[in-house]
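The complex appears here without one of its protein chains, the remainder shown in place.
Read from first to last, the chains carry the letters A, B, C, D and E; within each, the first residue is number 1.
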Amino acid sequence: MRFDGREAHELRNVKIETNYLKHPEGSVLIQVGDTKVICTASIEDRVPPFMRGSGKGWISAEYSMLPRATGQRNIRESSKGKVSGRTMEIQRLIGRALRAVVDLEAIGERTVWIDCDVIQADGGTRTASITGAFVALTFALNKLFEEKEWPSFPVTDFLAATSVGVVKEHGAVLDLNYIEDSQAEVDMNVVMTGANEFVELQGTGEEATFSINDLQRLLELAQLGVTGLFAIQAAALGEIAEKIGK
Amino acid sequence: MRFDGREAHELRNVKIETNYLKHPEGSVLIQVGDTKVICTASIEDRVPPFMRGSGKGWISAEYSMLPRATGQRNIRESSKGKVSGRTMEIQRLIGRALRAVVDLEAIGERTVWIDCDVIQADGGTRTASITGAFVALTFALNKLFEEKEWPSFPVTDFLAATSVGVVKEHGAVLDLNYIEDSQAEVDMNVVMTGANEFVELQGTGEEATFSINDLQRLLELAQLGVTGLFAIQAAALGEIAEKIGK
Amino acid sequence: MRFDGREAHELRNVKIETNYLKHPEGSVLIQVGDTKVICTASIEDRVPPFMRGSGKGWISAEYSMLPRATGQRNIRESSKGKVSGRTMEIQRLIGRALRAVVDLEAIGERTVWIDCDVIQADGGTRTASITGAFVALTFALNKLFEEKEWPSFPVTDFLAATSVGVVKEHGAVLDLNYIEDSQAEVDMNVVMTGANEFVELQGTGEEATFSINDLQRLLELAQLGVTGLFAIQAAALGEIAEKIGK
Amino acid sequence: MRFDGREAHELRNVKIETNYLKHPEGSVLIQVGDTKVICTASIEDRVPPFMRGSGKGWISAEYSMLPRATGQRNIRESSKGKVSGRTMEIQRLIGRALRAVVDLEAIGERTVWIDCDVIQADGGTRTASITGAFVALTFALNKLFEEKEWPSFPVTDFLAATSVGVVKEHGAVLDLNYIEDSQAEVDMNVVMTGANEFVELQGTGEEATFSINDLQRLLELAQLGVTGLFAIQAAALGEIAEKIGK
Amino acid sequence: MRFDGREAHELRNVKIETNYLKHPEGSVLIQVGDTKVICTASIEDRVPPFMRGSGKGWISAEYSMLPRATGQRNIRESSKGKVSGRTMEIQRLIGRALRAVVDLEAIGERTVWIDCDVIQADGGTRTASITGAFVALTFALNKLFEEKEWPSFPVTDFLAATSVGVVKEHGAVLDLNYIEDSQAEVDMNVVMTGANEFVELQGTGEEATFSINDLQRLLELAQLGVTGLFAIQAAALGEIAEKIGK
Partner (left out) sequence: MRFDGREAHELRNVKIETNYLKHPEGSVLIQVGDTKVICTASIEDRVPPFMRGSGKGWISAEYSMLPRATGQRNIRESSKGKVSGRTMEIQRLIGRALRAVVDLEAIGERTVWIDCDVIQADGGTRTASITGAFVALTFALNKLFEEKEWPSFPVTDFLAATSVGVVKEHGAVLDLNYIEDSQAEVDMNVVMTGANEFVELQGTGEEATFSINDLQRLLELAQLGVTGLFAIQAAALGEIAEKIGK
């Protein structure tokens, strides 16, 4: 039994509140246990300089935490005048993951800006961000899809992310909370599609290493986790869920 | 009648949800019409360098907006690498206002960090921030007060802020929303205490000017507004409200 | 009697030296007691991006202090790599104030850059900057007015600024010098036009508050102060003064 | 057959020139095909603030490219005034990987600074950096080991990194050069120890996805690659190689 | 005859107004033709980190131009967020030059901050800065000298700077103004002591070169120039001039 009473293969309680804010084209509040992230998707009618003239769209993500999302207050990155390496890694990951399930040619020269703002953190903020951002993005692209009467829906598959890890005394577990994360010997973030394919796999030994057997056990747990998340995303999307991949 | 059906002297609908986040010593979500701000108060056991050795505490405020709090997405200040003049003005104002109703000697060499993060903006974000931050601050200081068994409560009076302005076709009005604000000829932010005294008065003609008579009418409206806000703050604070000024 | 022998309603000695520098379209050295500010106005034949295509002009102000304008040497903002919140507040105030008395449509898509550089500080540098900048600006716009043979003069009214405050033992006083400013319980900057209208009113209790009666007394003093300043500005402008508002 | 005539499971030609520079405690020039990286290890007798008093050491890595290491000249990060997200990701990866095979308690409160400067780039610069840095680090720690007469050698195992990927028309391949990398659908960096354990696994679908079978094939290739690299590292280290893990 | 009627070996009209500002320990306004620079010297009772514990003092210089010191308005370096290469070169030069004639051991662990702020520029701002700063510095050190009753005066010799150059159609000339400077093929700044020794010599061919004969002629002119400047400095210093070198 884990600190919070879950079994090794159990996700935390996940809720996705849709249309959370009035201005963005898509927005959700996702809660994964005590981790809470506001994810928004904003459409801009142009692409970054390196994409101009390509006829293709782009998805760009930004990630931030409120200063007091955590137990200790963090200094704002705007006050420091620069974005940390950790933040950059996370926002690059979110953007790359979402681009894997969007037909960028279909959306034309547009950027979808994804903003993931963590208002409360308890482990797994980057995977919660990806899982929530997928829903916000799908809402925003559905708006465009209906407005422009495109022939096919630009989201090609479901996409969700979860963490798995090896924690002292508990072994391989799914969906680590903050306490587990801080004690993990191996920490792995997995992003998968509805078709059971990997988009991203980032495993790290924290001053430790892991074997091929550890890896297999972790990937099985991750598979279980994203399957649960796809169901919750589908429920949040309602009828729009059925358009995905069509 | 105003755009949203209010009369000139009416506040928007105001709600204050307390204990909104689990980590901060004090936290609220304040809603003033469609403007929504998360206000948190965090206690740090030291003061900025210029206060060290003074025996007095300090209150420091930071303010930010989510990129898509507004109709158009704004670039994050962390991405720009610097904080805008507008943000600096607002955070200096919030800190100064709150310091006027806290006995800084009583709290000793501690800093209370106030963070106001606007998640949805529809005018009046700085005044909503002050009104909400006052409640979060009082919760946080009450925690210290009980823990340390101080002889008197360190919050000396209520404090709330509202905006008033002169809007074309509607004249002097209370609590401007975004549309009114963008059409205002005169825009004034007023911060007052429970004792009916002014803490801050910032009136600006927007490529326009105002007379002493305009000023008097605006201050009467502001007085009405803060009186309404004090009642809502008191309800949110519950029994703690009775300790203020004692 | 005040520290320097003035009565409560007396301005310090004010001098405005015109055509102080050879390059700018308008330039003055204003002295208000021991406060000395070089104010220049430079014409640029384009507007900032947000104004392009509007057919209107813009006035943008920058403010700085020499490192040793003060008793203690200050680190240059260029060395720190960023402009302080105080500087931003002041330069936004100066620009906003001047824009209230200029017909921005009449000047067409041009920017007037106002630079206020404090070479010696003894309190009231922002109000001295506004009062001096008005004269530099009027000289610069007069140059354009004569060159372009515009039908009407683009400066619509006089504009001056002064400070008033409540100082321990002296009560409400006009035009605070540095010592008074550092002891003031209430500090208010007032920008007014020749027509006795307010453009900006910024009153702050410094860990203190003020009543409506205090406010009235302070505004009466401010009125006296700007009336004196208008006369000194008119003398400095000579014949150009008569074109204002015509 | 691949562009450069290699078979799918073949590494490029790898050379490690040791004691490449005169000042650092350890330094190599590693060449992996046309990729050339100068790796240095510098000992500093203190640790970063977050490690002080822990009694443990730290390994911190920095990575950079000469502007003309690539086909197109890149602007220096020092000129841009900030380090890119890509650079941050890479230097965090290098440091984390090396820390997994060093006994940080044994080295005491010291920092080993690893600097990887790419002088010529042709794909795989981050994995070449890790493989080369391991050798430079081991030289530097051997110096300390001999000087301090420590009871055991602080490097606990070999460590090397390589890339594997899925390239259109060629399928799964080992050690991608620049052309292959730019055409890869799946790109994976693998860091392994001499004991065949994983330290880092970072797999990314580039607007594509990969299956569990793809993953298995890629990990087999990676295993082959690092085995080859360990032999080259051992040869470069000479007798010091035998101290590792003892 | 030159543009302004001077002969090749003639300095422009030079004036040094002493005690120009009330706060600094030493301050002058130096005018060299239409070039006007405010030079101040401020004493700080500590040295930069790299000098701590050395028992020696330091002289640090900063240089800046008002935005409209020149014909075209320049963007402030504080707004750009960084100091230009030109500014850095000049401030390093000023500090280095002054340190050559001060007994740094005699002044103990103190920093003299030199600030040179150009309020009007017409060529030769860096040499005017050095010449003026020498006077401000000597006033400031004299204050310390009298206060501390040091056995000997810490300024060991006079120091002045001038420019010489080769200008098309005019050949070698002394003390170039802006027009000459912008047409010069060779531009040389020379800093010399009262003993006729060089402290700095910086000669540059501007897309041109110069021979050893050119150099000799330029150095003769420079010698003439600084001799004139020493006399003007001595007059400005009054009796203090006699203490120099004693």
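Please note the rule applied: a contact is a pair of C-beta atoms (placed from the backbone, for glycine too) under 8 Å apart; a residue touches a chain by one contact, two chains touch by 3 or more.
Given the structure is predicted, the values throughout are model-derived calculations rather than measurements.
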Chain not shown, its touching partners among those shown: D, E
Touch criterion as defined above, residue of E:Ile75, E:Ala195 or E:Ala235 at the omitted chain: E:Ala195
Selected from D:Pro24, D:Pro154 or D:Gly225 as touching the chain missing from the view: D:Pro24
Absent-chain contact - pick from D:Glu7, D:Glu44 or D:Glu146: D:Glu44
Absent chain, residues of chain D that touch it: 21-24, 27, 34, 38, 40, 42, 44, 62, 64, 66-71, 73, 76-83, 87, 113, 115, 117, 119-120
Missing-chain contacts mapped onto chain E: 82-86, 88-89, 91-92, 96, 99-100, 104, 188, 193, 195-212, 215, 219
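Here, only the chains that are shown with their structure count from here on.
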Co-neighbours of chain E and chain B - touch as defined: C
Angle (degrees, nearest 5) of the CA superposition of chain B onto chain D: 120
Remotest chain, chain A as reference, centres from CA atoms: E
Inter-centroid spacing, chain E versus chain A (mean Cα positions, whole Å): 60
Centroid spacing, where centroids are CA-atom means, of chain C and chain E in whole angstrom: 34
Contacts with two or more other chains, residues of chain E listed in rising order: 81-82
Overall pattern in which the protein chains touch one another (line/ring/star/complete/other): line
All chain pairs that touch each other: A-B, A-D, B-C, C-E
